[in-house]
Structure formats: C-alpha cells, structure tokens
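Structure first, then comments.
All protein chains but one are shown in place.
Note that the chains are named A and B in the order they appear, and that numbering of residues resets to 1 at the start of each chain.
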Amino acid sequence: MASSWILTALLFLFVVVSPLLALSKRDPERERQERQCKSECERSREREREVRQCKQECEERYRRQKGQGRNIEERERESESESEGRRRGVTGNPYAFERDRFVRDISTEHGSFRTLPPFTERSELFRGIENNRICIMELKPNAFVLPHHKDADIIYYVANGDARLVTIGEERQDSHNLKKGDTATIPAGKTTYIINKDSQRELKIVALLQTISTPGQYEIFFGATGQNPPSYLRAFSDEILEASFNVDRSRLSRLLEQKGQGPIVRPSSEQLQGLIHGGSGGGKWPFGESEESERPFNLFSRRPRISNDHGELYELDETEYSPLREFDIAISFANISRGSLEVPFYNSRATEIYVILEGRARIEMACPHVSGGREQEGSRRGQGEQEGSRRGQREQEGSRREQEQEERGKGQGQEIKYHKIRSDLNPEDLFVAPPSHPIAIRASQEENLQIICFEINARRNRKYFLAGKNSILNQIERAAKEVSFNVPSREAEEVLRAQSDSVFVVGPRQQREGREGEGRAVA
Amino acid sequence: MASSWILTALLFLFVVVSPLLALSKRDPERERQERQCKSECERSREREREVRQCKQECEERYRRQKGQGRNIEERERESESESEGRRRGVTGNPYAFERDRFVRDISTEHGSFRTLPPFTERSELFRGIENNRICIMELKPNAFVLPHHKDADIIYYVANGDARLVTIGEERQDSHNLKKGDTATIPAGKTTYIINKDSQRELKIVALLQTISTPGQYEIFFGATGQNPPSYLRAFSDEILEASFNVDRSRLSRLLEQKGQGPIVRPSSEQLQGLIHGGSGGGKWPFGESEESERPFNLFSRRPRISNDHGELYELDETEYSPLREFDIAISFANISRGSLEVPFYNSRATEIYVILEGRARIEMACPHVSGGREQEGSRRGQGEQEGSRRGQREQEGSRREQEQEERGKGQGQEIKYHKIRSDLNPEDLFVAPPSHPIAIRASQEENLQIICFEINARRNRKYFLAGKNSILNQIERAAKEVSFNVPSREAEEVLRAQSDSVFVVGPRQQREGREGEGRAVA
Partner (left out) sequence: MASSWILTALLFLFVVVSPLLALSKRDPERERQERQCKSECERSREREREVRQCKQECEERYRRQKGQGRNIEERERESESESEGRRRGVTGNPYAFERDRFVRDISTEHGSFRTLPPFTERSELFRGIENNRICIMELKPNAFVLPHHKDADIIYYVANGDARLVTIGEERQDSHNLKKGDTATIPAGKTTYIINKDSQRELKIVALLQTISTPGQYEIFFGATGQNPPSYLRAFSDEILEASFNVDRSRLSRLLEQKGQGPIVRPSSEQLQGLIHGGSGGGKWPFGESEESERPFNLFSRRPRISNDHGELYELDETEYSPLREFDIAISFANISRGSLEVPFYNSRATEIYVILEGRARIEMACPHVSGGREQEGSRRGQGEQEGSRRGQREQEGSRREQEQEERGKGQGQEIKYHKIRSDLNPEDLFVAPPSHPIAIRASQEENLQIICFEINARRNRKYFLAGKNSILNQIERAAKEVSFNVPSREAEEVLRAQSDSVFVVGPRQQREGREGEGRAVA
C-alpha cells in the first residue's frame, strides 16, 4: 500500500518535474535563439510598426521548431531547397526582393499603392539607403486618387499609361501630363491628385520615396474627404473646425461625414471630363504655367547613352534634370535584347535599385566577405549559400569568424572570398546592388528585358565595366597584368581584348538555364 | 506511518516545486515584457547615461505590477485617467513635453540651466531630430555665468531680460547686448560668459543646441575656475600644468584650489560694473567690433509676416540671418490673441518645436497611423489613445497589425486613420509637430498666447494652411473637390470659402473646455 503511495508520489514527481526539466533543459539554446531573434527585431528601431510582427514570426519559428524537434539548420536547409525548387535564385540572397514582398498600403477595386518594407528590415547591410523606399502605384482605367500628401520626397517613373497629375500650392495648382518614360518629382508635403486618363489601359508608376522625418518611415495624409478615407480634418474638435472654417457644425458634418468610396475611385464620366482636362473651379483661373524645375522629364527624350544591337541604356541625372539634385539620385533605364547580356560592371559610389518592368532577368553579383573559408570557393552550393535571414548570416559569420581566428593565429590575415549571388527575376521583382559589387545582367531567351534603376548616392558615381572594349582591366599595365594574373601578359591581354563590343553583348548562345548546375566553378 | 512520510514528501514537493512552477508559470510573459522593456532601453544607444535609469524603471514597473497582480493594461488605463484628471492632454501623447521633464544641468541660488532629455528617449519617432536639444537658462538679477564652452552649436532666443554676452576668440573678444526678442548663435567650442545686467528682473533664454559629436549628447566645460565648478585644467597633472603655464605649483594651486561659489554667481557691485560695461583688462584693447554674422538679430525688428486682430507671426530664417544657415533652422514667434485660433496647417519638411512662453495653449494635431482600425475612428476615447510609453505604442501597433493582416487578407490594404492628439500647454511646456502633420493652436480665453518655435530642417520648408482664405484645399479643382468630398462641388466650396480671414481667426466663441467631451466626433 505504502509503495502505491510512493508510486503515486513518483508519478506526481514525474508529471510535475519532468516538464520543468524539459523546460530548463530543452529551452536554453532555443530560448536564446528566440530571444536573439526578437532582439534583432527590436534593434531595427525605425520600424515600430513591424517589430511586433517580426517578433511573432520569431515565436512561430521557434514554436514550430520545438514541435518538430528538428534544429534550425535542418529546417533552413529544407526551406532553401523548397524555395530553390519553387523559384530559383530570388530567395537565396538578401539583395533580391520578390514582388510579393510589397505590402499594400492602399487597395481598392480601382487601384493600389504597394510599398516595399524598409530595406534595413531585410538586412543591416542596407543602412546606407534606409531613407529610401520603393512604391508601385497601379490605377485601373480612369481611376482617380484623391488629393493627399506624404511626408516624403517622391520621384515618379511612369512605367505605363497616360495620366494627369495635379499639385496644389498655396497660391496655385500645377497640372502635368504623364506618359511612359516620364520622371517627375513631388516634394514632401505637397498635396497632389492623379487621374488615369486612359479608359482602356492601366497606369503603372514606380516611385522612389525619400523619407524626411523618421528614417525609413512615411505616412499618407488625405484631407479633402469625409469618412473613407478619413479626412485628417476629422482629428480636430468641432469647436476648432467651426471656428477655422467659420461655418456651423451641421454644414461641416455634411462634408466630413460622407461615407466616401475609398482613396482610389472611378469618377462619373462627367466628373472625368473635369479631372482629365482640368480647368474650372478651385484655384485661381487661369492657373499658371508650372515652374520648369517641376515639369516631368521624359527619359526617352534624349539619345541613349549606350546603344547597340544588344541593348540600350538611358540615363538621367541632376545635371540634366535639376530636381534630382536634392535627392542625390540618378535614374537609368536598360533595355536588353532577348538573349543578350550586360557585361560585368560595378558602380563606384551608388547603390542601385533595379526594378524589372518587362521580361525576365538573371542577375549575377560578386559579394565579398572576408571570411575563414568554411565553404569551398567555387563549390557547387552556389546559389543557396546566401541565406536571406539575418540569423543565418550571423551564424555563417560566426563560424567563419572562428576559423578566421585560427587563420589569423597563423599570421595569414583574413581570407578573401566573393560569394556568388544569382537571382532570376520577374516583373516587379527588385534587386539591390551595393557600390563596388560587380554585377552582370542577362535577358532571358524569350523576351526583351526592361529595367528601371534608381541610383542612390549618384553624385560622383562612376560605372566601371570589367569586360568589353571599355573594360578597366584592360587599362592595367602589362607588367602589372603579368604579376596579377600570374600568366604571360600576352595571354592575359588576348583574353581581355577578345570582346570587341561594349556594355551590351551577345549572351550565352545556348539556353542552359535548365540543365546547368548551380554555382559551377570556372573549370 | 509510511503515509505520513509520504505526506511529508508531498509537502516537500509542494514547498519546493510549486514556487518553481510559479516561477515558470507566472514569469514568462512578465519577464518577457520586462526584458523587452529593458532591451528598448538599450536600443537607444546615444544615451549611455540614461540606460541604467531606464532599466530601473522597467524593473520597478514590473516589480510593482507583480505585487499588485494586475496586468499592465489595467495599470495604464488607470494612469491614463489619473493623468487626465490631473492635467489633461499633456501626458496622453508623445508629442507634448511638460516643463517638469526638463532636467537641471546646473542649478545654484542665482540661476539654472535646464535641459530636455534627448527626444529619441521619448520615442524613436524623433530620430530625425535627435541632434537637437532644448535648454532653458534662467538667471536671477545681476547673476553671472562663469566662462565655459559646450560641444554643441547653440541658438539663443531671449524670452525676457537684458544681458551682456561675451564670446572669447583666439585673438579677440566680442561683446553683445541681448534683450527680449534677440536671437544669437554661438558656435560649438566657443568660450562665453553672460551677465544679467538688470538688477530687478530675471533673464530667461530659450536655447536650441545642436550636438556635433555623439548625437544628442553634449557636455559643458568650465576652465577659468578653481574647485566649484571644477576647472578642466584640474584634470591635467601638476607637471603638465607647471610646464604649460611656466609657474610653479604653489601659484597654480592658489588659482585652481579656490573653493569657488558655483557656476552661476552674483558678483560684488564693483565687479558688476566691469562685467556689465566690459572694458578693462583681459583681451586686446580696444577690442573690435563683432563680425556682422555674429551679431544678435531681433525677431521684432522686422514687420511680422502675418498680422491681424487675432494674432501676429514673426519669422526669421537663414536668408535674413545667415548664422542660421549652418543649423538649417528657422525661428518663429506667434502671438495669438486671447480666445483666438491659428487655423489648421502643416509644415512640408520642418519639424517644429513649440515652447510656450506666456499664456495657455491648446494644440490639436492629426497623427496618421496606417492601422487595422481596432479603435473606432471618432470614438470618445480621443485624448487618451496616444499612450506616450513606447511599450503601449508597440502593443497597439501589434494588435492593429493582426487586424491589418485579416484586412489585407481580404485585399483591402491597410486602413488609414488619424489619431486625435490634443494637449493643453502651460508656459515652458513643449510641443513637437512633425512635418506634414496638420496642427491647430488655440489661445485660452484668459490671456494672450506667446510661443517661440524652432523649425528644424527649415530649408525648402513650406507652411500650408488648411482653412481660411489661403487654404490649399480651396485650390483643388471643382471636379476633384466633388469626387473627393463626395458632395456637389458647390456645397464643398461654400464651406471651404466661408472663412474670410486667414491664419489667425476668431476662436470658438464660448468657453467650452470645461464641459465638452474628449474626442467628440464631428456629428
């Protein structure tokens, strides 16, 4: 009988203590990781809004993991190959952003504003561009965006369509027609509205926003509306509004209590006439010419800087379009013929944000990390080795660091290594190329590739090509070539001079994308 | 007997294990929150000095909470209503700073320097102005501030009094008289001293400091003193001092070991003459004219930019006073007649820091958050819904986020919402208005309201008014008004044009402050 009690006691012990044990034994490492994961969420201070979500993801990640009893490495390896199977290249590195990363700020049946989360949310590598955000605006035929302003400076690039943009100043409005290739700038705080003039086609605008207040954060403000979207006037008390507008409450209510149809609407055909052709009402009449500096500039109004059978490159910088000066931005547009290639090059100072407009691109980039060489350079792992998640990077860095230290112990210095970054990109996917990183862009065999590129920190930027007639490698003196390549200089020069085209060249002749291995070394 | 042992064992179990259980059960969430609270303390790297205190506050908060067995939400709701009862509006949002938030850097019986802690300590929203600090200097009649320099650029605005300011250069001194309305700038590192010339009245100076070294941090350096305040020379070894000054230790000691009377003193009447009228001794004699750029500029020496029966607005920017250029600051002074109102407006680029000088103000501001609409827009919660504590914000954001996701799941985009920020402010209270945020300022019925405003990032800033004759909403074209407000354009225009004054207008006619509900919607 006693022993039955004892058994009960032991059972109790087991029931009570073992979970505790489990808690203390199983958790420390996992908890540490979860804590670290969350603490990384918090480190990124500018995104107050996303911290919570980020932490939830941490929790989910470790909760799932707990249940499955597998370690993170396993899970990551798996998700890597999943993603490889699903869509090769894009998820495997921190520089490529798939279009589904965009978040819908505004979305109605008539159109949407979609914004990419702050770059620093992806990686601290992007701290240098944290003030910059990318946004895509799409409007259905004849859709109208209600008057609003943002606390960010904006550069529009019109990818498609035909629109009228009105900007409201204290004493005047300005009206601009926008068509494909137009670049326009809107200073922070400027109230604007926009109408898709075309009754058939969508309007698509790719915008770069530079935040001016909290770095990386911006907000949108609607005023001339009622409840949907709410007018910012609704945030004021009745008494303030009555006194400000010198009307009584009931008349204000008629205005500010209207239900509304949302921030993007389709006006009646009568209203459309007024919106498309402007004119009557509102501002001083006739309203003036817009200042030259505020007029849109069409990227295709000048000759391309580079043009041959394999591609064209259009560029616009502050020397040609002064509004870009305040942004320190240049804009370029590349049209690469199907099957063709933009040879490897790098930018000296600018970080480039490429947005695919049409066609499919493969981008390859060399990404330096001074590391201890845990991975065989030129190994077959290739594409997957850039894990996008920060934790992954850290871990990698960590184990590299360990080996570095051994290395350094031998007085060797840190090992130099360039990771292979490789991304296959579709329309509305993004790629960010940091300065000095060599990059090559290749169009698919099926269609021409159109890319718009925002160059951040464009002033004093130089583009250096590494192959083709204007390759800087060719400028190296003969003796230096010989010592550097460690082959007779004649041999090096023959290779470096074999390409007689520049910038855009014939691409790889056969379509090998399907069958070639990832990260195959040059051998 | 056996069972008594067993009972003992079970008792033991209970005694030993249950606290453990409690530890594991009660703590996780609380510990997590406390950890998060502390980790937020640490995130803000620039305030090494405050991190510890911040963490102590975290500990206290969660310790108290533990004892009381109430959850944070309960506590916060309580403290909210407490603060509402005590002083409405000011504690309820991150943009208002009560005067008791100032910390005494220096304080003697003859005067004080009080400084507001770095803005980023309050909220990461203020990262864009983290280099800016606000300081108030008050000197009793005839008080004298010993020579010192700071590692920050300084803008003085003289709110009251009559002073002589001396700045020490390598080859000259400059002497400036300061009176009410004067603005003066002092570059970082410049040694200065200041005397309240008036034997009856206090001197009050409101200063903006821009830090130049560690962002948001500055220090004060006294040199020509002995022990109180200590001279920075005391940090050097005897041998260095002897060699530097070419005198022996005993004579140096006579100087640097003087007890002193503190950093702010009241000189003898004989000394006063020398300090007030300058002249003999010290610098080269006669000492020169100050460079024009360094002379103070009186804000009231020009006509106000705006002036009517209800108020006046004086402004000073870099085009009128070149020393402001390096700061990218403009200064404005608003005098709003009692019972009057400055109609809603926003700044396009500048963050404005308002310091109340005289009278009482009610400031209302619309604060956008793209959110999932947990709270009913226009609900009665109003004022309290902006919890100043970051944790509170996070939590709110978090639950909004959850709902957003549902929302987005339906393809709706995020919901737009403008919180009602409302603050009642007294002299020396501060209000920070970020760019693009609509704001209205109202004087109390009892007295005129005087506000000094530092506009940070003033270059290219525009002020847009939303009501009154120069309202930008009036500039919207007729068709656009109709679509936006969703009422016949005639109706919208009648409301928007009813106010024939601009900027400053007749305020709400009855004093309703006492009886009106908070956050009452327009209806």
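The rule we apply is simple: contacts are C-beta pairs under 8 Å (C-beta built on N, C-alpha and C of every residue); 3 or more make two chains touch, one makes a residue touch a chain.
Model, not experiment: these values are computed from the prediction.
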item	value
Identified contact with the non-displayed chain, of A:184, A:343 or A:458	A:343
Subunit B, residues in touch with the chain not shown (by the definition above)	1-2, 5-6, 9, 12-13, 16-17, 20, 23, 35, 38-39, 42-43, 45-46, 48-53, 56, 103-108, 112-113, 144, 146-147, 149-151, 166, 168-173, 187-191, 193, 212-215, 219-227, 229-247, 249, 251-261, 263, 265, 267, 271, 273-275, 278-284, 326
Absent-chain interface as seen on subunit A, which is shown	2-3, 6, 9-10, 13, 17, 20-21, 24, 35-36, 39-40, 43-44, 124-128, 341, 343-344, 346-349, 351, 364-370, 377-378, 390, 393-395, 397-398, 401, 408, 411-414, 416-422, 434-438, 440, 442, 457, 460, 462, 464-468, 470, 472-487, 489, 491-496, 498-501, 505-509, 512, 516, 519-523
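In the analysis below, only the chains that are shown with their structure count from here on.
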item	value
Computed distance of Cα centres, subunit B from subunit A, in Å	35
